[in-house]
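Of the protein chains in this complex, all but one are displayed in their positions.
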Amino acid sequence: MAALAVKVGDLPFRNPLLLASGIWGESGDSLLGAYTAGAGGVVTKSIGSAPRAGYPNPTVEELGRCGFLNAMGLPNPGIDAYPVEIAHARAHGVPVVGSLFGHDAAEFARLAGRMEATGVVALELNLSCPHAEGLGAEVGQDPDRVREITRAVRAAVRCPVWVKITPNAAAPEELARAAEEGGADAITAINTVRGMAIDPTLRRPVLAHGLGGLSGPAIKPIGLACVWKIWEAVRIPVVGVGGIGSASDVVEYLLAGAAAVQIGTAVAFEGIGLFGRIAGELPALLDSLGFDGPAAAVGAAHAGRQPH
Amino acid sequence: MAALAVKVGDLPFRNPLLLASGIWGESGDSLLGAYTAGAGGVVTKSIGSAPRAGYPNPTVEELGRCGFLNAMGLPNPGIDAYPVEIAHARAHGVPVVGSLFGHDAAEFARLAGRMEATGVVALELNLSCPHAEGLGAEVGQDPDRVREITRAVRAAVRCPVWVKITPNAAAPEELARAAEEGGADAITAINTVRGMAIDPTLRRPVLAHGLGGLSGPAIKPIGLACVWKIWEAVRIPVVGVGGIGSASDVVEYLLAGAAAVQIGTAVAFEGIGLFGRIAGELPALLDSLGFDGPAAAVGAAHAGRQPH
Amino acid sequence: MRRIVAISERVQETPSTATLRFHDAPPARPGQFVMVWIPGEDELPMSLSYVGPSKGITVKRMGAASGRLTELAVGARLGLRGPYGNAFDPSPARILLVGGGSGTAVLAPAAEAARAAGGEVTAALGGTTAAEVLFADRLLAAGARVRIATDDGSRGHAGYVTDLAAELLAAEPFDAVWSCGPEVMMRKVLEAAAPRGVPVFCSVERQMKCALGLCDACALGPFHVCTDGPVFPAAALRPLEEFAGFQRDASGRRIFPRSPGERSRAG
Partner (left out) sequence: MRRIVAISERVQETPSTATLRFHDAPPARPGQFVMVWIPGEDELPMSLSYVGPSKGITVKRMGAASGRLTELAVGARLGLRGPYGNAFDPSPARILLVGGGSGTAVLAPAAEAARAAGGEVTAALGGTTAAEVLFADRLLAAGARVRIATDDGSRGHAGYVTDLAAELLAAEPFDAVWSCGPEVMMRKVLEAAAPRGVPVFCSVERQMKCALGLCDACALGPFHVCTDGPVFPAAALRPLEEFAGFQRDASGRRIFPRSPGERSRAG
C-alpha cells in the first residue's frame, strides 16, 4: 500500500492532509486534537500583533452542502498570548505551521520572528483574507507588496515561509510568482473567495461585516484552477486548499500540482474524524490509480510535466 | 399584487428575469422559447466576427447541485449567419439583447454596428469569458481596455450598451467603473468564475480546454458580492447574474442592487419552465416583503442607500 | 456525474462499426444515450445498444472521434455521463422497426424490450452493402422478423429501406413504427405511415455539447434533442423545416445537405 508521508520542500509531514488556518486553530488542545484525529500537520489561526475580537456575529452563513460564507474578521489572541497554545501542541510533537497577518512588511517581519521562536515548523503568511480592511487580500492583491512582504519575512527567519494567495485576483499565479521572487518556500492556495448573502426579509446582508469569504465544495474548482496555474508559474511547492472533503478531492489537488493539501470547511460537515478517514482511504486510492505515494501524483495531470 | 415590469435604464422588460448569454441562445426558436416560457427578455449567445466551433468536448462538467463547469470556447455562427436567428425571435416581439465578443475596440465597434442593425434592444459586451485566449476576460480584466472598448462601441451605436464584467479580478467594481467612464448604460455581473476539474483515474483535466468557468449555485454569493460592490461604485444600473434559481435568489440580487437579473445554469436543473414559475412566484414574494414591485427592492439592502 | 469505465468486450459488427461493452451501474432504458468521453479526443453522444448491467454502445466510424472509438481495445478507458434523454416505450404491440446503418444500434435493445413485453417485432434494416447491415442476427435471435435492404443489392431488397417499410405498412397492420437513421429516411417513413395513422417515433441526432439542455447545440425547432428527445413522435417532427432540412454545425450555423442521403451513415 502506498505510504502517505510527504515533503513540502524539505519539510516532512506524515501525510499530506493539513488542518487549514482558522479552523480549530485557536487553542492548543484543538491543534493537538486535529493531529490526533489524523491530520499530517496543522496550521494555526492567523495571528497578528495585538488581540483582535474579530467582527460581531453573524460571522458565518451556511449555504447548504455547497459551503459556507464567513467573515470572522481575523479574531486572534495576538502574538503575545498565542505561544502558550502552540507550546501545548508542540509538546505533543505536532508539526505546527504558524499563520500570520499584518499590515506591512515590517509588521510581518516582526511577527515572523516571534512566531518562529515558538518552534513552528514553517510560517504561512496570510496575504489573502478577503474581508479585512488593510489586511489580508487587500495587501495580497498587489504583486509588489507580496514580493516585499515575503522578502522581509524571508530575511527575518530561518524556517520555511509559505505564502497564502487569494483567488480574488485577475491572475493569482502572478501573486504566487511574486512570492517566489520574494523568497517564499511554498505557496498555499487558496483562501476564501469574496462573497455575500442577503436576507430578503430583513433586507440586509447576513454577515455583520457584509462581505465575507466563500469556502467549501463551491470553491473546489476555483482552488484547483489556481493550483494548476500556480504550479505552471512557479518552481516552489504548492499547498492546495479549497473544498476538499474526500480522498478523491485530495488526489485531484495532487494531480493539479499540490504537494500537500489543507482542509477546513469539511470539518464542519463531517467532524475532525475526516482526517483519519481520508488518511485511511488514501493509500488504497493511490494504489488503485497506480501511484506509489502522494509525491508520485503531484502535478501528474499536466501534460509533459517536469518534475518540480 | 406587485407588478413585475422593470426598466434597465430606459429599457423596459415585462419582468426582471432575462435569459443569460450562452444558454438557449444559438437558435431563434430557442430565444423565442425562453420568452414564451416566461422570460422578460433574452440575451443571445456571444457573437463574434466569424463562425467559431468552440472547444472540443468535454465542454461541460456537472458538479452535483453546486453547479457546472464549462469551457464552450465561444462557439457561435458569426455575425453574418446569426441575424436570421434574431430575426425569428424579433418577429415574435421578443426583446433580444445581443451579446458580442471580440479582440479589440475596432472589432467590437464593427460587430456592434452589425448587431444593432438586427433590431436588438441593447448590446451586451462580453468582456468576461474566463477561458478564451485573447478574448473575454483576458481583455476585460484591464480597466483601460474596458473603458476603451466601451467607448468605441458607445460611439458606434445608438442602442443601450451593457458591459458584462468578470468576477476574476481583484476588484470587479473597478472594471465596472471603467465601463461607466466609457459610456456604458448598464453593467452585467457576473460571468463565470475560473475553475477546473481533474479526473483522478485518467489523470487529466476533464474539460478539453483544461480551465473553464464555474456557474450555478456555487457562485451566487460571488455574484451578489460583485453586484453589491458595483452598485456602490457606479450610478448606472446593474444586471445581476450568477446562481439564480428561485424567486428568493432574485430578491437577493435586487436587494444587492440589480435592476434586473439573468438566469443560466438553473435552466439545466429545472428546464425553461423556471422562468414562468419564478415570474409566477415573484409578485407574492415581493408583496410579502413589502415591495410594490421589483424596482422598489433595488439596492434596498444598502444602508442609507441613495436611489440610483 | 461522470464515471470512468473500462471496455470489457469489443465486437466488430461490420467493417465500419464496432460494439464496445462495459460494466456500468446506472439503469438505462432503450432509446437513451450517454456522453462518451474519449480521453484526449472528444466526447460524443452515443445511444446505448445494450441497456443491461453490462451496457454497450455501437459506433460507426465517421470522423476522427468515432474512428478512434472504434479502434479502442478491451481494457481502454472511457468517461461516461448519463444516461440522458427519453426512451422508446416497449408495449406489447405490433412494432415495425426501420433502421438505417448504425441507427439500428438504438433499435436493437428497444426491440428486445418490446419482445420481452410480449410485442411482435418486424425489422426493416438498411445498409450500404450486405456487410454493413447491423444487428440482423441479434434481432432474429430476439424473435423479430427481419427484412433487409442494401444500396448495392448485395443482400435483400436492392434500394432504400424505406421501400421495404412502405411495403410492410401497406401489407400489414402495425401499432407503432420506431425508426433511427438518416433524417431523409425517417422523413420518408413518417410520410408512409401518416395516411395509415400509425404512430411513428424517431430517434434524432444533433450536435451535442452539454447534453443538459443548456448550450443549445442540439436545438431542433422548439426542442432540444438532449432533453426533449432523442426520441420524438412524428407529430413533433413533421412540421419542422430542420427535420431532414438542415443541421447545425459546431458553431451553430445552419448546414443544408447538398443532396439527400449525402451523409455516409445513410442506410
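Letters A, B and C name the chains as they come in the text, with residue numbers starting at 1 for each one.
Just so it is clear, a contact is a pair of C-beta atoms (placed from the backbone, for glycine too) under 8 Å apart; a residue touches a chain by one contact, two chains touch by 3 or more.
All figures in this text were calculated on a predicted structure; none of them were measured in a lab.
With respect to the full assembly, the chain omitted from this view is in touch with A.
Within the full complex, the residue among A:I86, A:V206, A:V238 or A:I278 touching the omitted chain is A:V206. Among A:G9, A:P58 or A:G119, only A:P58 touches the chain left out of the display. For the options A:W24, A:F101 or A:W228, the residue in contact with the chain missing from this view is A:W24. In the complete assembly, the contact with the undisplayed chain comes from A:N70, out of A:S49, A:N70 or A:T118. Annotation for subunit A: contacts to the undisplayed chain at residues 22-27, 29-30, 32-33, 45, 51-54, 56-62, 64, 68, 70, 72, 75-78, 81-82, 84, 199, 201-202, 204, 206, 208, 264-265, 267-268, 271-272.
By definition in this document, only the chains that are shown with their structure count from here on.
If the chains shown are joined wherever they touch, the resulting network is a simple chain of contacts running from one end to the other without closing. The central chain of the assembly on a C-alpha centroid basis is B. Among the remaining chains, A is positioned farthest from subunit C, on the basis of C-alpha centroids.
Centre-to-centre separation of subunit B and subunit C, using mean CA positions: 37 Å.
If you average the CA atoms of subunit A and of subunit C, the two centres end up 51 Å from each other. Residues of subunit B in contact with two or more other chains: 64, 201, 204.
Across the assembly, subunit C contributes no residue in contact with two or more other chains.
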